[in-house]
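Questions regarding the structure given below will be posed in turn.
Coming up: chain A.
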Amino acid sequence: MLDFAALLPYSHVFIHGLITTVEISLLATVLGLVLGVTFAVARQYGATWLSRVVNVYVELIRNTPFIVQLFFIFFGLPSIGFKLSAWEAGTIAMVVNLAAYSTEIIRAGLASTPKGQWEAGKVLGLSFKQTLFRVVIIPAIEKIYPALTSQCIIVMLGSAVLSQISVQDLTYAANFVQSRNFRSFESYLVTAFLYLFLAILMRKAFNLIGKRLFSYRAER
Partner candidate 1 sequence: MSLVNIHEVHKYYGDLHVLKGINLNIKAGEVISIIGRSGSGKSTLLRCMNGLEKYQKGGITVDGKEVTTEEIQVRILARSVGMIFQSFNLFPHLTVGENIMLAPTIVLKKSKQEAQETAKAMLDKVGLADKFDSFPEKLSGGQQQRVAIARALAMNPKVLLCDEITSALDPELVGDVLKVLEQLAKEGMTLVLVTHEMNFARDVGDRVVFMHQGKVWEEGPAKEVFANPQTDELKNFVNSVL
Partner candidate 2 sequence: MIEFSNYDIIRNLLIATQWTVLLSLAAFAGGISVALCLTAARLTKNPALAGLIKLYVEVFQGTPLLMQMFLCFFGLSLVGLNISAWNAAVLSLTLFTSAFLVEIWRGCIDTLPKGQWEASRCLGLSFLQTLRYVVLPQAFKVALAPSIGFSVQVVKGTALASVIGFVELTKAGTMLNNATFEPFKVFAFVALIYFALCYPLSLTSKILEKKFNVSR
């Protein structure tokens, strides 16, 4: 029989794990997106060599599993002198991962900018930087915003893997609880729903931010 009451004594463990997951995901999302925009600009408008370097990075990350990236950073880097805590390694892995995916997504948005926007910027005397940040970037992000939202959620869900290097996140909490009360199904089911809740919350948050960011749409 299912016994969800057996989880109640451990509610503080779940809450602690939930907070860690939210913290790391928030940090990774912000840093990952900032890097993503930077790399996307470099990839789309940078010198050929820079564009190539970014492309190699993007393809390497996109074509290897997150857990392997995590192990490489957590186990591999210290062996050549970079000492990292589990928390640091986990956050770096998520940032590196999201940055690569968002680079590709945002680049596609930039590439779809009509040529006329650049030309209009130029004839008005705007510099490249001004045109990019005042004219081009917001509509470009708007175009790929749904894909970007989904990717950020995927990376947040991927953080479950951090439990494997002993980051005390939500999944770690689930493992801990089920090892104590042997209620694995209940423990994982509740945890799965907590993640689902986070995913839904995150989508809501992105929609709200999107409304602010693209408010020029609603004005009309």
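Just so we're on the same page, a residue touches a chain if its C-beta (ideal position, glycine included) is under 8 Å from a C-beta of that chain, and two chains touch if they have at least 3 such contacts; residues count from 1.
For anyone wondering why these and not others, all candidates are chains of the complex that A comes from, given by their letters.
Since the structure is predicted, the reported quantities are computational estimates derived from the model, not experimental observations.
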Touching candidate - 1 or 2 - for chain A as found in this complex: 2
Candidate 2 contact footprint on chain A (complex, rising order): 59-60, 62-69, 71-72, 75-80, 153, 157-161, 163-164, 171, 174, 178, 184-185, 188-189, 191-193, 195-196, 199-200
